[in-house]
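Here the complex is missing a single protein chain, while all its other protein chains stay put.
Moving on, here comes subunit A:
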C-alpha cells in the first residue's frame, strides 16, 4: 500500500517532457488536424447516435402516436430509411457537404434553414453573457486570490459556489417570477417593435436583460474559481519576490507581473468552457422563449423531431470544436512559454 496521503498535485505537475523541435507551422497543422478529426467524429457520431436503437428513427418519431403500417412505410421512404445503412450514411455525408441536414419532421422544412435562422439570436445571447461573465469572473478571481482569506475572498468564493450549484434554468424561472413585471418575460422583441435601428436595438436589449443576467450568474463562478486558482499558483513565484525586492508597489506587482501570467491559462479555459455556456444557453432560452437554438432544441424534443435534433447537435458541437481551435492558436500567439516548449 502506498502512502494514502501522497501529495496529488506535486505528482501531477510531472508531465511528460515536451517534445523539442517543430515550428509554428507544425503546431498549427497538428491542431487543425485534431479539429478536423473531431469534426469527422461528430459527423459519424451524429449519424449513428440517431440509429443505435432497434427499429429506426421513424419508430422513435412516431412513438406514442397512432400510425398505421402503411404510413410508417411511407415515412420511411420519404426519409430514406428503407435503404441499406451504408447508402443512408453516404447520402447523409453528401448532404452535409452541401449544407443539407435533412428535413425537419415538425416544421416540414429543411433543418439547415431552420437552424440558420436561430443561430443569430443564440450567438447574441451567449456571446454577450460569456463576455460579461468572463469580465466579472476574472476580475473577482484576481481580487479574491490577491487578498486571499480576507472577507471579500470568503464571501465571494462562497457566493460563486452557490451560483455554480444552481441549475441556470431554475434561476431563470425564479428571476422571471420576481422581475417578470418589470422586464419582458419572453421573446426577443415586442410584437410592435420599432423598425428604426436604434429603438429596435434598445427593444432587443430590454428583452435581453433577464436571460443575459441569468446566464452570467450561472457561469461567472467557474471563471472566478479558475482565475483565483491560477493567480494563487503564481503567488509564490520567485519573480514576484524579485519584483517586490526592486521596490515596486503591491499594486504594480499584481498588475504588471502576476496578472499577465495568471491570465494566460485562464484565457484558454474561458474558450474551453464555451461548451458550458452553450449548455446553459439551451435551458435559459427555453425558459425565456428566446428564439435561438436552445428553444429550437426544446421544440424539437417536444415534437420528437430527430432530423432537426441531429442538425442542432452537429452545428453546436462543430461550433465548440472551432472555438477550441481558436483558443489553442490564440494561446500560442499570446504565451511565449507555449511557443518555447
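Heads up, the rule we're going with is that a contact is a pair of C-beta atoms (placed from the backbone, for glycine too) under 8 Å apart; a residue touches a chain by one contact, two chains touch by 3 or more; residues count from 1.
Keep this in mind: contacts and distances are computed from a predicted model.
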Among "Sarcosine oxidase subunit delta", "NADH-quinone oxidoreductase subunit N", "Oligopeptide transport system permease protein OppC" or "Response regulator", the UniProt name of the subunit that does not appear here: "Oligopeptide transport system permease protein OppC"
Option touching the unshown chain, where A:28, A:240, A:276 or A:329 are the choices: A:276
Of A:68, A:108, A:165 or A:195, the one touching the omitted chain in the full complex: A:165
Selected residue (touches chain absent from view) among A:96, A:176, A:209 or A:334: A:176
Where the missing chain touches subunit A, by residue: 1-12, 14-16, 34, 37-38, 41, 49-50, 52-53, 60, 63, 148-149, 161-162, 164-167, 169-170, 173-174, 176-177, 180, 185, 232, 272, 275-276, 278-279, 282-283, 286-287, 297-298, 301-302, 304, 306, 309-310, 312-313, 316-317, 320-321, 324
